[in-house]
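To start, the structure under review is shown below, and the notes come after it.
On to chain A.
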Amino acid sequence: MIPLNYYLLFAAFLFSVGVVGVLIRRNAIIVFMCIELMLNSVNLTFIAFSAFMGNAIGQMFVFFVMTVAAAEAAVGLAIIIALFRNKKTINIDQINLLKW
Partner candidate 1 sequence: MTFEEIVFWSLVLVSGFAALMVVISRSPIASALYLILNFFCLAGLYLTLNAQFIAVVHIIVYAGAIMVLFLFVIMLLNLQDETKLRERMNWKSFAAIALSILFLIELFYIFIIKTPTPKIPIHPSSKEIGTVEYLGKILFTEFLFPFELTSILLIAAIIGAVVLAKKKFELTD
Partner candidate 2 sequence: MTFIDQYILSILTFSPIIGVIILFLFRVKNSISSKTIGLISSIITFAISIYIYSKFDLTQNAFQFVQANQLFIDLDIKYAVGIDGLSLILILLTTFLTPITILSAFKSIEKRVNEFIVMMLMLEVGMIGVFVSTDLFLFYIFWEAILIPMYFIIGIWGGQNRIYATIKFFIFTMAGSLLMLVAILWMGNYAVAQSIGKFSTDYLVLLEIAKSIPENVQLYLFLAFTISFAIKVPLFPLHTWLPDAHVEAPTAGSVILAGVLLKMGTYGLVRFSLPLFPMATIYFTPLFATLAVFGIIYGALVSLVQTDLKKLVAYSSVSHLGFVVLGIFAATEESIQGSILQMVNHGLSTGALFLLVGMIYERRHTREISDFGGLAKSIPIFSTFFMIVTLSSIGLPGLNGFVGEFLILVGSFNSSNLNSNWFTIFATSGVILSAVYMLWMFQRVIFGKIKNEANSKISDLSKREVAVLVPIIIFIIWIGVYPTTFLSISSNSTKKVVAYFEKNNQSQTMFLENK
């Protein structure tokens, strides 16, 4: 019997790995994948809670998170393509459009 805490801890681990990825990688696509990783770790928590509490809302939430993730991936990748076309790079060090 696996207690709930293990699932949560594992999700936390995945999340941390995702954070490290976002922080240390320069490639925008990999950063993006790390974000997906983090989203999935959250999904895992939802499912775990759902199962242990016997409540379907957690699963519903995962369902919507997936929709959002799909939308986000589509838009995000489009942005990456547009960026690459203009800057010839997807290295986030060299992208500082936010600077005012």
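The candidate set was assembled so that all candidates are chains of the complex that A comes from, given by their letters.
In this section, a contact is a pair of C-beta atoms (placed from the backbone, for glycine too) under 8 Å apart; a residue touches a chain by one contact, two chains touch by 3 or more; residues count from 1.
Remember, predicted model here, so these are calculated numbers, not experimental data.
Within the complex, chain A makes contact with only one of the listed candidates (1 or 2), namely 1.
Every residue of chain A that touches candidate 1 in the complex is listed here, in rising order: 1-10, 12-21, 23-27, 29-30, 32-34, 36-37, 40, 43-44, 47-48, 50-56, 59-60, 62-64, 66-75, 77-87, 90, 97.
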